[in-house]
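Heads up, one of the protein chains got dropped from this complex, but the rest are sitting where they should.
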Amino acid sequence: MEASTARLGRRRSRGGRRYGSGERRLARAMLAPSLIVMALVAAYPIGYAIWLSLNEYSVRVPGLSRFAGFDNYSEAFSSPEFWDAVVVTFMFTAISVGIELAVGLGMALAMHEAFKGRGILRTVVLVPWAVLTVVSAITWRTIFEPNLGLAPQVLSALGLPGADVVWLGETGWSMAVMVLADVWKTAPFIALLLLAGLQVIPNDVYDAAKVDGATTLQRFRSITLPLLAPAILVALIFRTLDALRIFDLPYVLTRGANDTTTLSLLSYQELTTNRLIGYGSALSVLTFAIVMGVSFLYIRLVGGNIRSLVADD
Amino acid sequence: MIAPRLRSLLLWIAVAAICVFCLLPFYWLINVSLKTGADLSNADLIPPSPSLDNYSSIFENNDFTSALRNSVIITTVTTALALIFGSFAAYALARLRFKFKFLILAVVLSISTFPPIAIAAPIFKLWTDIGIYNTYTGLIVPYLTFALPLAIYILASFFKEIPKELEEAALVDGATHFQAFRKVVLPLAAPGLVTAGLLTAFFVWNEFLLAVTLTSSPSAYTVPVAVANFTGSTEFEVPLGTISAASVIITIPLVALVIIFQKRIVAGMTAGAVKG
Partner (left out) sequence: MNVLRLAAILIAVALLAVAGCGDDDDGGGGGGSSDSQAVTESRAQGDVTWCIGKDTTGAFTTVVDNFNKANPDANVELLELPESADDQRRLQIQRLRAESAQCDVLGVDVIWTAEYAAQNWLLDVSEAIERQADAFIPSTLETAKYEDKYWAFPFNTNAGFIYWRTGQDGGPEPESWEQMYQQAGDADGFIYQGARYEGLTVNFLELLYSAGATVVSEDGSEATADSDEVRNVLTFMRNGIDDGDVPKAVTTYMEEESRRSFEANRATYMRNWPYAYALAKDSQIADSFDVTTFPPYEGNPGAGVLGGYNLAISAFSENPEGSLAFIEFAVEPGQQEIQATEASLPAVVSEVYDMPSVQKALPFATDLRDAVEQAQPRPVSPVYPQISEAIYTNVYAALQGDKSPDQAAQDMNADIQDALETF
């Protein structure tokens, strides 16, 4: 199906086929509401934020500002805190999204299996998501509170390593808690997406494979995974975009200590706490650019999958 | 081949693991919500003297109930609009032919990735000037903006999976594109609609930054803002008990919602089985 789509696409662009004007009008009408809403909210604020990043606003003298061109950006590039934040953000994203995908896939597979109580399982799985992000961060913080929290108590009761560790006070361990909290909250998101994807795979394909003697693992690798690819891609993209912008978790858990300052947290600190409007806005724009860069990278790497989404066939 | 017995066992172990993983922190919330005073300092797995004080103090607080109402309204409206606008846009992108599709998709995607902290203040100023500060509309519009990209993307993927022949059959029978969309494509994409709807709803429900920036009175607060306003007896005290109780209360209707929608997923699937 994909191959024929691509062929049709090429034929279209070469031939310069004329579209039905009715189709175009309908397309415009159907796109209009979404585009107008987004233009309204995004155009001015985003444009304004970009403008702010090109200036410097004095924190000491009221009303004093000056055009700074790209100075804020070069300041960011030469700042170790910025690069530390980049590293932390990417590390967190890679680890967290990777684990979420695996856990989410496992959950989706389990939910997909036909057995009693499936409905309850689906509901159970969405509970972490119903808990407010900020509340979940506070909960995890208290779970890992030294001595008093659930985690140290359970770990020491079970005699496992890590009971004495001051989790949120050590580099590495703090990141581990952040990843754990994030996976807990968002694996259900991925499970939901993947489950929807699993449900559109028709059973006959599996039946045919079973008849041909394929093992469970073979069926999983050659049928499930490829057919699930679009859903996995959607999950990957959106989870990556979210993880790259994570703020609540590092703010509540550690305030960014122990190498957990992410790009969003750094932007917040400079923009809001230090009132460096120009510099903070530049950091936001850089965060935005990085996130966009990553998503375009995805699009390249997985070939035409996204183009095929909008390709005419 | 894995023996059926073993397979069952593995499945049940997996299920048990999933349940523990998902529910343990939530159980902890319930645990804390039943504790008051000094007990909150202890890490007992079971509250030594369980009490419903935290719950009653929440409901005595009118602000919380009105915040619940606000959140429900805003979430419902935003989700409905996101599904409507989103499905229109997704259909246009997935099925109709016109220029600049990829550009539009890219712009749509990029809008949702701009760090909200940088645009919170400009939106505040703009909303104050227009006059929709501290209103439902003032929140619904930005939420729609941030929710649409995901909805459009998910719906477009689902629309793409549906075979063209079904629509073409409808078109041949004399239906317009829009009718084909409404009568053929939408029902088949039910799981996608439910998924997109749930994701939008959860995003709006959880959103804090814009909510706290664009509202200033209890009549407009949403639940995350109300929870952030929960008080201990002083500025330093973090009222774990009431926050936990509020979280438990909030979760219940959401869980109920999921149970309801759950059946829709199944119904949607069996109603319009897609043949590969």
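Labels for the chains are A and B, by order of writing; each one numbers its residues from 1.
Everything below uses one rule, namely that contacts are C-beta pairs under 8 Å (C-beta built on N, C-alpha and C of every residue); 3 or more make two chains touch, one makes a residue touch a chain.
A quick note: this is a predicted structure, and the numbers were derived from the prediction, not measured.
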Contacting the left-out chain in the complete assembly, out of A:Pro146, A:Gly172, A:Pro226 or A:Gly293: A:Pro146
Chain not shown: contacting residue from A:Glu56, A:Asp182 or A:Asp242: A:Glu56
Absent-chain contact - pick from B:Ile58, B:Ile74, B:Leu93 or B:Ala121: B:Ala121
Identified contact with the non-displayed chain, of B:Leu148, B:Leu199, B:Val225 or B:Leu254: B:Val225
For subunit A, the residues touching the chain missing from this view: 28-29, 31-32, 35-36, 39-40, 43-44, 47-48, 50-52, 55-66, 145-148, 166-169, 254-258, 269, 272-277
In subunit B, positions touching the absent partner: 37-38, 40-42, 100, 104, 120-121, 124-125, 128, 212-213, 216-217, 225, 228-238
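Criterion: only the chains that are shown with their structure count from here on.
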Distance between the centres, which are taken as Cα means, of subunit B and subunit A, whole angstrom: 15
Touch list for subunit B against partner subunit A, complex: 1-2, 11, 14-15, 18-19, 21-23, 25-26, 28-29, 32, 41-43, 45, 84-86, 88-89, 91-94, 96-98, 101-102, 104-105, 107-115, 117-119, 122-123, 126, 141-142, 144-145, 148, 150, 152-154, 156-158, 160-161, 164, 177-178, 191-192, 194-195, 198-199, 202, 205-206, 208, 223-224, 227-228, 238, 240, 243-244, 246-247, 250-251, 254-255, 258-259, 262-263, 265, 269, 273-276
Sites on subunit A touched by subunit B in the complex: 19-20, 22-24, 26-31, 33-35, 37-38, 40-42, 44-46, 48-49, 106-107, 110, 113, 115, 117, 119, 121-136, 138-140, 142-143, 145, 148-150, 153, 184, 188-189, 192-193, 196, 199-202, 204-205, 215-216, 230-231, 234, 237-238, 241, 245, 247-248, 264, 267-268, 271-272, 280-281, 284-285, 287-288, 291-292, 295, 306-313
